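Up next is chain A:
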Amino acid sequence: MERESECRTAERGGTRSTLCKAPSTWTQYKTLLAKDLKAEFRTKDMVVSMGIYAFLVIVVFGVALSFARPGAEFLEVSGGLLWALVVFTSLLGLNRSFAKETENGCLEGLLLAPLDRGVIFLAKATSNLVFLVLVEVIAVPLYWVFFSSFAAPAETGWLLVAPLVLGSIGIAGIGTMLSTITAATRGKDVMLALLFVPVIFPLLYACVSATTCALVGGDVFADGFLTSLALGAGYDVVMILASWVLYDFVVN
Partner candidate 1 sequence: MSSKTLKLPEAGQWPDKLVAPALIAGAVLTTIGFLMAFFYVAPVGGATVNGAELIGDVMVSQKMLLSQKIFYFHMPVAITSFLALGFGCYYAVRFLMTKNRRFDTCSRICLEIALLFVVLTMITGEMWTRFEWGVWWSWEPRLTTYLILMLIVIAYFVLRSSVDEPERRATFAAVVAIIATIDVPICFMITRLIPSSIHPVVLREGGMSPEMGLCVGLCALGMMLVGFALYRARFNQVRLTQRVDALKETLDDER
Partner candidate 2 sequence: MNPILADIYSTILPSAPYIIAAYALLWVALLAYVLIIFRGTKKATAQLMLLEEAVADQQAKGE
C-alpha cells in the first residue's frame, strides 16, 4: 500500500511539473532505493527466503560431499562451491525482485513518472545488491562453519571478501537488467536462468579463480589473485555500463 501511494505521488509530481521543481537525480535515486528497502524490510520475505534457500543449498552440498575425504585438496573445490551457492541464491532473489514490481502495477507507475530510466536501473540494482550482500553476510560464515572440518583456509582466506564484493556488484547489475527483460516473458524463472548463467560466466570464472587463490594461499595466491580481480572488475565496469545504456530500451 505504501509503495502504491508513493508511486502515485511520483505520478502527481510529474503532471504538475510546471508547479514544482523536479527533484534532483540524487533525490530520485534515494527515493526509489528507499522505496525498495522499506517494502522489503516491512515483510522481509525476499531476504528470508534467500537465506533459507542458501542454507538448503549448503545442506545439499553437505550431502554431495558426505563421502569426500577431508584434506587440503578440498580448498581447490570450496571456492567454486561457494560461488555455486551465491549464483543459485541470487537467481532466486532476482526472480522475485521484478515479480513484485509487476504484480501490483508499480512498474507502470514508475514509468509514468518523469524519471531517467538510468536512475531506475541504478536504484533497482542497488537494492538487489543490498539484499544479496545481506544474504551473503549470513550465508558465507555459515558455509565456513559447516565445511571448516574439511580443510583450514590459508591466512589470506579473508581476502575472499574482495571477489565476493566484485561478484555481487556484477550479479546485481547485469541481473537487474536481465530480470527486467524476463519479467515480461512467459516462463520467466527458466528464462532468467537461461540468460543469466551464460552472461555471468566470465565474472564467475574470475571470481572463482580469485576466491580459490585466496583460500589456497601461498604461490597460487601471488600468481592469480590480482589478475583475476582485475579481470572481474573489468567485466563489472563494461557490463554495468552496457546494462545502464540498454536499460532505457528495455523498460520503454
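These made the cut because all candidates are chains of the complex that A comes from, given by their letters.
One rule holds in what follows: a contact is a pair of C-beta atoms (placed from the backbone, for glycine too) under 8 Å apart; a residue touches a chain by one contact, two chains touch by 3 or more; residues count from 1.
On a predicted model such as this, the values are computed, not experimentally measured, just so you know.
Per the touch definition at the top, the candidate among 1 or 2 touching chain A in this complex is 1. Partner candidate 1 is touched in their complex by these residues of chain A: 76, 174, 177, 181-182, 184-187, 191, 194-195, 197-199, 201-202, 205-206, 209, 212-213, 216, 219-220, 223-224, 227-228, 231, 234-235, 238-239, 242-243, 246, 249-250, 252.
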